[in-house]
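Structure incoming, see below.
The complex appears here minus one protein chain, its other protein chains still in place.
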Amino acid sequence: MNVDFSPAELEFQQQVRQWFADNLPADLKRKNELGKMPSRDELVAWQRKLNEQGWLAPGWPEEHGGPGWTATQRYIFDLERARAGAPIGLSMGIVMLGPVLMAFGTPEQKQTYLPRILSCDDWWCQGYSEPGSGSDLASLKTSAVPDGDSYVVNGSKIWTTYAHYANRMFCLVRTSNEGKKQAGISFLLIDMDTPGLEVRPIISIDGEHHLNEVFFTDVRVPKANLVGQEGQGWTIAKYLLTHERTTIAGVADSKVNLGILKAMAAENQSNGKPMLEDPRIRRRIAQVEIDLLALEWTNLRTLAATAAGKAPGPESSNLKLAGTAVQQAITELMVEIAGPWAWPWQTGDYVGPPELAHAVERYNFARAATIYGGSDEVQKNVLAKMMLGLK
Amino acid sequence: MNVDFSPAELEFQQQVRQWFADNLPADLKRKNELGKMPSRDELVAWQRKLNEQGWLAPGWPEEHGGPGWTATQRYIFDLERARAGAPIGLSMGIVMLGPVLMAFGTPEQKQTYLPRILSCDDWWCQGYSEPGSGSDLASLKTSAVPDGDSYVVNGSKIWTTYAHYANRMFCLVRTSNEGKKQAGISFLLIDMDTPGLEVRPIISIDGEHHLNEVFFTDVRVPKANLVGQEGQGWTIAKYLLTHERTTIAGVADSKVNLGILKAMAAENQSNGKPMLEDPRIRRRIAQVEIDLLALEWTNLRTLAATAAGKAPGPESSNLKLAGTAVQQAITELMVEIAGPWAWPWQTGDYVGPPELAHAVERYNFARAATIYGGSDEVQKNVLAKMMLGLK
Amino acid sequence: MDLTLSDEQKLIRQAVERFIRNDYSFDARKKIIGAEPGYSTAHWQTFAELGWLGVPLPEAHGGFGGALADLLQVVEPFGAGMVVEPYLPSVILAGTAIAEGGSEAQQAELLPAIADGTLIAALAHGERQSRFNPHDVQTSARREGDAYLLDGQKTVVPGAPWAQKFIVSARTAGERFDAEGIGLFVVDADAAGLQVDSYRTADGARAGNVTLQQVRVPASAALGDPAAGLTALTAALDLGLAAACGEALGAMQAVYQRTLDYVKTRKQFDVPIGSFQVIQHRLVDMFTAVESSRSMLTMLAVRFADPQERARALTATKVHLGQNARYVAQQAVQLHGGIGMTEELDIGHYFRRLTLFCLAFGSTDEQLETYAAEHI
Partner (left out) sequence: MDLTLSDEQKLIRQAVERFIRNDYSFDARKKIIGAEPGYSTAHWQTFAELGWLGVPLPEAHGGFGGALADLLQVVEPFGAGMVVEPYLPSVILAGTAIAEGGSEAQQAELLPAIADGTLIAALAHGERQSRFNPHDVQTSARREGDAYLLDGQKTVVPGAPWAQKFIVSARTAGERFDAEGIGLFVVDADAAGLQVDSYRTADGARAGNVTLQQVRVPASAALGDPAAGLTALTAALDLGLAAACGEALGAMQAVYQRTLDYVKTRKQFDVPIGSFQVIQHRLVDMFTAVESSRSMLTMLAVRFADPQERARALTATKVHLGQNARYVAQQAVQLHGGIGMTEELDIGHYFRRLTLFCLAFGSTDEQLETYAAEHI
């Protein structure tokens, strides 16, 4: 057994670490520490800087402008990204649409869209969920009816992350009501400024605007914007779900957040002593740290299997379940440390210790982790069926 | 709001307390402290003593030889019984069969059996479960086929508690395969010395012989031993399940066992100090003590509702769930205190501190609490359906 | 044994419940908290007229002289409605401090005004470093002739933006953690040298930090003995915690009921999600959590008046309700899914309110530690 990185990998790690140290803006780092979302402009500027370095799309092959990294390199990159205090960035175009276009897109679609994802000229949002569909994604109702060279789209999407920042959306639409409900779904690209498309904000319980509803009223979309075949939408969506994700467990960020948690506990007192000296707090931190260590090694085992050529399977469900549990536990402890400073709401940095003032927001937002992207309950259904063979 | 016992109830409490102090044999008390089952003879002698006092069957009305107590008196009695360190005793005849005969029995059956339950001349066991039936009790297969004045019984029962001590069994048998499976079940009384009946021991994971399998091969049972009508067995069994049980939560015994746990922690050292001084142990004891306090008051609320004339409903499922959780938590902590002394197996009192040496047995046996009498899972199904209206 | 409510208790509970149902819907509340001053002066007047503001205050001074069992009939429905009006800060915390610590004259001056709603007071005892420990007082009160000069900062004071008077804990003698030497002072909100920095709180109400720079108050502003204010402060915090537990039970019951209703109607995979067994068992666990919390609060109501029992019963209640509130709130959001994560729905607001409850007057986990150290 050998978990050491190779000399080349270690050199890579050093190179990445140095680059982040040289290039990450201090205010972006600070926002990330506080668990705050950067502005659209900040994020675009940062992602363009990453793209100049060729590192914006770690999972893309070189032919499409990616770095062509191995799974291990991508893992190392994410580790260093988090350690440096850099945000994950908005990855719908990079992580979701890019791989879809590479696998299912026409040459024109690839040529048009992939470079614009890297240059950040396009900001993509994902239109999957609908009011009422929830975890039962295949029940979606937004219709796309052919009419000449176009589809006419009617319906609505919900929980659309950063639709208010995006200029394009990839979405699942219903092109047929025949047969199995999965069979009538297609994958469509829509410009956000198309007439009849309206975005309405949803404020989350952390008080922030991350999410939106998107309404379509007779929105005309060129047929050239169909990805794959009509009715192939479900296949494409499933392709993405089982697409290998080395970082779904969020280990790198949880390690950083655990460090922030310890700093919070060291800097704040209870009964005149730093809370980090309180055995009660130490025990709870110890519990999370041990859980995170186990998660890290489950992640490494999956990575090692991938490196050894094994196709990734439903392990990502497992990693997501355990990863989100750790994320939630960390934010819950942040609230515990905050104590009375959990009361001030969205006061920014001007009232009380800033890390503490943001603790409740982080805790609230982290509740989404076990809901979105397949709830805990759905993940367990998947595991029961696929890994355990329970029907 | 008033939870004080009335002056008459307080006097009753004193009377009961004094009687136990005067009458409970020391060795019976000691066995109970260690969580050990008394022998058949010890138990019979003790129950006869209780019966002389008229207290053996707290729930029975006076006309059948019971004390005719109120629910509150029964609660007080159980409190004092546990506090004194007296065992619960074997209650199949008293708690289960007695009420059934009073409600469904013929005058002859009442006259024959009720006095013999009180005098302990009869020891009853319960034949409900069968191999394969588990929580799906209505799927039982043991058949009783009419033949002249008798039924001929074939099949087998399992998990029959203390069948090896009993001279009689009340059981559910299938008298018909027509219609709904519940409809073909009848309630039958069987002498354990009837030819064709065989008892085989089952050793539990605490190493003890509590349970048995009972096999019937052409066992002839007089038709006079049928309770109620043919096919009424399921109704009778359900009657018992919803029959009010003020003590199902086991609060009185858990309070005593919590005291034993604290004594164990006080008497045993870790790093040269009594374990009861260790904040870690104290915190875990505190958690159980608080859970038990909440349970006690849930029990009191149910009791108050009963005293106010409200018919007891599925609250007993709730009390059983919470009660068994506390019981298991206490035994689990006993094992924690035992530490290395958890290793010796069934060495009795001759190796190591006796309370500690029995800790693992108690912990093991307590696992049954969430399985028998309707598993946790079944209780939650019941509550979801009956109280929450979820189908 | 009788655990039912008295007729008087039933009447008041029904009245509060009716008010919440008719006048304090989630939408109505949203309007209140979205506008200035952040609470409804009209509602406050209603509370006064219906006698609710006097429930825990002494009969001799305009109150009802109610026991905890009476107070719970008010605060449980308040919790269900997520009432933001400063009932806890003014009536319970400041009111109890005055009633327990003040002279007859001070009580006669202040309590009737609290009870009739003309005075909103707030208890300012927390400090930057103190967390929930009322002994940890660094704010100083220095005697100067017939006056005291107060210096220091009181932080996260609920109701501060609305308070006309503050009850301020300050050290007249002794060292930082000493129980002796803490005084309670009645300070006008518009006193020279007093500044309030106000903000919204995560539960929809408002609070503030109160900075005191050379604030001069007459010696008569001290509530009782200026070196022995901790007794009254503790009494106030005790009743505050008990009432917070009552509010939490009301909120838990409400959020449980909404979740139960939701899983019966919300469909996924063509069936109500309440037909899935894991959801059913989760609801059973939530139900048990609520009922068990109710039992604990019943216990507290019975034992609260007994000085030998109060601390133990109160600590146990906080631990139990805190653990169950956390569970119920988290599961309510989880089972509602995305919609439970939004500002639009009440679920997320209950979640935030219950999150703060878990911390209030010392976190659940801190209270467990206290119980372990002092009460087993």
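Which chain is which? They are A, B and C, in the order written, and residues in each are numbered from 1.
By definition in this document, contacts are C-beta pairs under 8 Å (C-beta built on N, C-alpha and C of every residue); 3 or more make two chains touch, one makes a residue touch a chain.
Given the structure is predicted, the values throughout are model-derived calculations rather than measurements.
Chemist: Taking the whole complex into account, name the chains on display that the unshown chain touches.
Modeler: Every shown chain touched by the left-out chain: A, B, C.
Chemist: From the listed residues C:60, C:278, C:305 or C:373, report the one that touches the chain absent from this view.
Modeler: C:278
Chemist: Which of these touches the unseen chain: A:24, A:256 or A:295?
Modeler: Candidates A:24, A:256 or A:295; residue touching the omitted chain: A:295.
Chemist: Determine which one of B:27, B:52, B:121 or B:136 touches the chain that has been left out.
Modeler: Touches the omitted chain: B:136.
Chemist: Among B:81, B:284, B:301 or B:320, which residue is in touch with the absent chain?
Modeler: Checking the options B:81, B:284, B:301 or B:320, the one contacting the hidden chain is B:284.
Chemist: Residues on subunit C that touch the omitted chain in the whole complex?
Modeler: Considering the whole complex, subunit C reaches the absent chain at 276-278, 281.
Chemist: In terms of residues, what is the contact footprint of the unshown chain on subunit A?
Modeler: Answer for subunit A: residues 1-5, 72, 262, 279, 282-283, 285-287, 289-291, 293-298, 300-301, 303-305, 307-308, 318, 321-322, 377, 380-381, 383-384, 387-391 touch the chain left out.
Chemist: With the missing chain put back, which residues of subunit B would touch it? List them for me.
Modeler: On the subunit B side, contact with the omitted chain comes from 129, 132, 134-136, 139, 158-159, 202-205, 207, 211, 269-272, 280, 284, 335-336, 338-347, 351-352, 360, 363-364, 367-368, 370-372, 375-377, 380.
One rule holds in what follows: only the chains that are shown with their structure count from here on.
Chemist: Tell me, please, which chain's centre (mean of its C-alpha atoms) is farthest from the centre of subunit C?
Modeler: Relative to subunit C, the chain with the farthest C-alpha centre is B.
Chemist: Which one chain sits nearest the middle, judging by mean Cα positions?
Modeler: C
Chemist: Please work out the Cα centroid separation of subunit A and subunit B, and write it as a whole number of Å.
Modeler: Spacing between the chain centres: roughly 53 Å.
Chemist: Report, in whole Å, the distance between the mean C-alpha point of subunit A and the mean C-alpha point of subunit C.
Modeler: For subunit A versus subunit C, the centre distance works out to 38 Å.
Chemist: Express in whole angstrom the distance between the two chain centres, defined as the mean CA positions of subunit B and subunit C.
Modeler: Computed value for the inter-centroid distance: 44 Å.
Chemist: Multi-chain contacts in subunit B: which residues touch at least two other chains?
Modeler: Those would be 279.
Chemist: Which subunit C residues sit where two or more other chains touch them?
Modeler: Where subunit C meets two or more other chains at a single residue, that happens at 279, 369.
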